[in-house]
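Excluded from the complex is one protein chain; the other protein chains are retained at their positions.
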Amino acid sequence: MRLGMVIDLDRCIGCRSCAVACKSHNAQPPGTWWNRVFTPGSSFHQAAVGKDGGLQMEALPVSCQMCDNAPCQKVCPTGATYTDERGVVLIDYERCIGCRYCMAACPYGVRQFNWEDAKEVKARVGYEAGYEYGYPVDFRDKDGRLVFTPNRPAGVVEKCTFCAQYLAEGELPACIRGCPGKVRTFGDLDDPNSEVSKLIRKRQTVRLKEELGTSPKVYYIAPAKPIRLEVD
Amino acid sequence: MEKKSVKLTRRQFLKVSAAAGVLVGTAGTASFIHKAEAAPKEVGPNISSVRTTCSPNCTGACGMKALVEDGQIKSIIQAADYPEPEYNPRGCLKGLSMTNLIYGPDRLKTPLILKGKPGSGDFKEASWNESLDFTAGRLKEIADKYGPESIGVLFQVGGTGYVQKGAVSRLATLAGWTMHHAYDQNGDLPMFWPMTFGVQSEELEPREWLNTRYVMVFGSNILATRIPDAHFLLEARNNGAKIMVFDPNFSPTAAKADEWVPIKASSDAAVGLGMARVLIEEKLYDSEFIKTFTDLPLLVRVDNGKRLKADEVKSLVKPADIPAYREAYVAYNGQFIAVHPEKLDLPSDVMIEGDVEVSLKTGEIVNAKPAFQLLKESLADYTPEEVEKLAGIPADDLVRIAREMAGSKPLHIIYGAGNYQWYHGDLKGRALALLPVLTGNIGKPGAGISTYAGQYRIRFKVAEWWVPEGKKQNWLPFLYVLHGPTKTMKAKWPTHGIKALVIGWGNPFDQHNMANKLREMVEQEDLEFVVTTDFQMTTTCQYSHAVLPAVSWYEKTDLVATPVHPYLQLQQPAVKPIYEGQPEFWIIRELAKRLNPEFEKYFYPGLEPDQAAQKVIELLLKTGGPEVEGITLEQLQKGPVRLKSDVPGGRQIPFYDQVQHKKPFPPVSLPAKLEQTAQFVKSGRIEFYKDEDIMLQMGEALPVHKPPFEESEFALNPMAREKYQFSYVTRNAIYRVHSTHSNNVWMNELQEGKPRVWLSPKDGQEKGIKEGDAVEIFNDRGKVTAYAIIDPGVGVKQAVFEQGWWSRYTNGESYNTLTYPFIKPTHEIYFVPGMWAPNTAWNECLCDVRKVGDAL
Partner (left out) sequence: MKKSNALLGLAGAIILISLIAWGYQVNNGLIVTNMRNPFSWGLYIATFAFFVGVAAGGLIVSSSVYLFNIEVLKPFTRIASLSAFASILGAGAMILPDMGRVERVWKVFLHPNFQSPLVWDVVVITAYLIITFLSVYVQLLPDWKKEGHGFLNGWTRKRSQEDINSFSKKWSKRVALVGLPVAILIHTVTALIFATQASRGWWNTAALPPDFVSVAVASGTALVLVISLLAVGKEQFEEYRGAFRTMALIVAGSLVIHFFFLSVDLIVHGWWGNSEAEEIHALIFGRYGFLYGLEILLPAFTMIFFFTEKGRSSFKALMIGSVLLFIGVFAHRMMLMFPAFNVIPLSLSLSGAGIESWAYPVALGQLREGLPVFVSSWDYSPTLVEYAVALLPFGQVLFVVTGAMKMYNFLPQKRIESPPTNEK
């Protein structure tokens, strides 16, 4: 099984709901975003790009690309970053030594370091005493590796897990459930009958920085308005 | 700690087994690939999820699910439980981050009583008893001194909470206070609706967009302001509909459209009229439709501009069975016809062009022309070349688009607040309404004209709860509070004016502080007392004498149904009220019994607020009329229930009944009675010719284009023409619902927590302003500082400010100090609260910009 995602940029309205859903459900401290949405070419999100009437404005969501050939995993000295049986690239928060080599290696800027204690940072926002947001329970993979914990220890690197805590419950990742534009499709790339496989076959897709050979499992359907194709 | 770790270990074990299960085979995969699960479920020993309805003033009314652990909401996700999958998953980034407001630093903890000056933030914490006694005491004093009608009540949009807001209406009615309708207050009342169709407002439900073939968007940024519904627009486009966006600015919606047609600010009427002219000149209109459903065949006297009435004409008798609020007019097909206002059955040979001599009962002979003829004459001015001058749309494009539009049915026009929140917003709506009406695109699937801003329509009868039996309500459009009374006003001005405000669900000291008026009124003790209920310490709370901590929509029970989608839904408490917060119902009940012990019995004494709210819901369902017939609380507890409608399949298609079954216009606009709104279109038809005196005086009998600022800014101050050449446009960003979420930490992370002003590169260059510079936007009334975004998609001479910022983000000044409470006389012809009332024109505002600081 290789879990992957198809993001239809033609449908993406740039509302950033996926980024916020991700932030909330994965308890990311202030300043940390696993999932970002920007307007490529623009200095400010949703400002137009171009000049003299030749304007454009597309949104591009970027989170972990779940590379098959993941440089972050290859550089990790302790094997804290690993790819599980489903092709999901995960970080063992109890094994990460915080060397940040993976951050230098990742071409997508998705890896986030805990520069300070997440709990303290969150508390500084001024929430009600004792309040913490995010999925409240630790999640360990079948080998007992800690791949989600609501308060990441200071000094470790974190990133998107395809919501490992939800996948285990048969739930879709928060970015998918949180997307009002129904832009994201999720499933098994190895299964030719999965929706993602069908989309990749039918539609013209691109992957980010494909020339680097990282083989991401996140595919983008290019914005090619107006699209007159029927998508079932 | 010890206990927690034991619990976690057990949880982890469960998770690990579950994970293993998922990994085993395709059966596991299927569970998250083909997911279809709606019922709330227990996801762990201490984790549960509660379904409620997100209810800020976007009125999106999205079903959301709160993940609750140990009595705290940990995260929120779309409930995605609408029976029609097209509507799933409704929600947006604000709703997903409500936890930041519920548990955030601005949450009110206890009741507060002002110690220092208003706005000083100098409060003392008080007990509920103390603060309620104080509030009730002050309100009684003011009512005794100035009369109860001198107490104004602001409670915003009813549809987002029928129970709690209804409680405010109930008390206000009992106490004889004056209510301010949020629709016109917020500038969201598109006055062309009552003028043309006799309704408060109507719109296609977004699912109907899928049936449209041609969509014309004027002044609406669906992608930012209707995030949960934007996908329908793109799906319609991908189904083959053509999306045309007319906007001075290249908005996200324009970016996704087939064509973006940049037009000059407030020139939409010219575009609409230019296209209508093409339709008429090239005979692209639906003659059958306009004869049957509009006033265009009705004769108008050339001598006085008034419609010819049946009982004026010598040979005609006014039909006897006509209600007082209707009028029988006259048409001609060789013979004069007395047109019955409740029968849409004019013969197809009725004259629409030319003129005719009419003998009146008085013996006079006057010349009369069908309204269509007058319209045609009036439109003659709007040649493609002339419209190009007025609006900047190339003449060829205008003609091409008009022809395309005429040939593509169904046609749908989305007419947004960015367009009608101008002084002449009504004219623009009337002009644009010509397009779907002339082409017969009304009352049919996927067809019509809709305004998706301003979701104030009440979806069912609420009187049983909102208005205690036998009591009259006092209403006053809020603009008069800021502007002062006018000679022409129809609403009743309280003898002493408004001396106190009771505020809930709103932040008027930022959002309605036009020309700094509201703050001055409090500072000068014109407003002697302000009490605000809110769950956060807003700017308005800062200016209040008493602040009563309420709760968010995750902490109480309510019933929600707004016009944007046709579902009736519950708000259900996911957690107990935080700190000392209380549902507004409880606050109102406590206030009521202190004002008058007699009042308590109206508010289910003895019942807990949530129990009482359920009783109210049952009452509303029982007495709400056909829209909610048969719907029970139990059904709603299981999930959203579609409101009933006369349209087959329960679809929300405005005027379906009128057009399909030839029923007279208008349909009822709740909560008003038909006679109140039918007087707006006395002919029982869609009216483009308005013969009220003021309409005639202002030259607006037929829709015309009038340039902005002439009758507003320049009338107020002729110097403004030279001094202030920038339009101050206050639009919505994706990060706020008006001023809600202004302080949401994640929303501010996404935009650096800074207010922005968007300028064109040309203006930036001329003013020496670079991206990121601090810019002061100012006029004689006020100023606001924002940081520049230089955007090549912004039209020239526009300062586009993203509205909703609390004053603490704008150096203490409200961004609305620049705006002015203009009142257009045509809005005063009738007064029906929130239906025909002076509408606030936020965008009718001129300013200048200057750089005050460098980019960091």
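Worth a mention:
Letters A and B name the chains as they come in the text, with residue numbers starting at 1 for each one.
One rule holds for everything that comes next: a residue touches a chain if its C-beta (ideal position, glycine included) is under 8 Å from a C-beta of that chain, and two chains touch if they have at least 3 such contacts.
Just so we're clear, the structure is a prediction, and the values are computed from it rather than from any experiment.
Shown chains touched by the hidden chain across the complete assembly: A, B.
In the complete complex, the residue from A:62, A:179 or A:221 that touches the missing chain is A:62.
Remark: the residues of chain B touching the chain excluded from display are 745, 749-750, 752-753, 856. Not every partner is drawn; the one left out touches chain A at residues 30-33, 36, 38, 40-41, 49-51, 54, 56, 60, 62, 71, 74-80, 95-101, 103-109, 111-117, 121, 125, 153-157, 208-209, 212-213.
Definition applied: only the chains that are shown with their structure count from here on.
Here the spacing of chain A and chain B, counted between their Cα centres, is 36 Å. On chain A, the positions that touch chain B within their shared complex are 1, 10-11, 13-17, 19-21, 23-25, 30-31, 33, 43-51, 53, 55-58, 85-86, 125-128, 131-142, 144, 164-172, 174, 177-182, 186-188, 191, 194-195, 225-229, 231. Chain B meets chain A in the complex at residues 8, 11-12, 15-16, 18-20, 22-23, 26, 28-29, 31-33, 35, 43-44, 47, 67, 69-70, 72, 74-78, 80, 89-93, 96-97, 99-100, 103-105, 107, 223-224, 227-228, 230-231, 234, 237-238, 240, 243, 250, 252, 255-256, 258, 260, 262, 578-579, 734, 745-746, 749-751, 756, 758, 761, 771, 789-794.
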